[in-house]
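Pasting a structure below so you can have a look.
Of the protein chains in this complex, one is absent; all others appear in place.
Let's turn to chain A:
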Amino acid sequence: MSSRRSRSRQSGSSRITDEQISDLVSKLQDLLPEARLRSNDRVPSSRVLQETCNYIRSLHREVDDLSERLSELLASSDMSSAQAAIIRSLLM
């Protein structure tokens, strides 16, 4: 599998250095929304991981709420294929 290949490629002894870890963690930190984590240098990696988990959980919740809203909207409206084409064009 490609994952096995890439793992041997990245380090011979398959041991990750601290620098690599903090590198990856800072890259992850960049993805978190500003409100969660002010990007200064002294954020510990565990904090970034914690915020990542929280953020993913909140995104899951949002998706669940939206699914419920969409299912309600679906239940109340019939959708012909013509209406679907209109909706599709409205989304683009």
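Note that a contact is a pair of C-beta atoms (placed from the backbone, for glycine too) under 8 Å apart; a residue touches a chain by one contact, two chains touch by 3 or more; residues count from 1.
Convention: contacts and distances are computed from a predicted model.
K.L.:
Looking at what's absent rather than what's present, what does UniProt name the missing chain, "Cell cycle checkpoint control protein RAD9A", "IBH1-like N-terminal domain-containing protein", "AP complex subunit sigma" or "Elongin-A"?
P.N.:
Options "Cell cycle checkpoint control protein RAD9A", "IBH1-like N-terminal domain-containing protein", "AP complex subunit sigma" or "Elongin-A" considered; the missing chain's recorded name is "IBH1-like N-terminal domain-containing protein".
K.L.:
What residues on chain A make contact with the chain left out of this view?
P.N.:
1-7, 9-11, 14-18, 20-21, 23-25, 27-28, 30-31, 45-46, 49-50, 52-53, 55-57, 59-60, 62-64, 66-77, 79, 83-84, 86-88, 90-92
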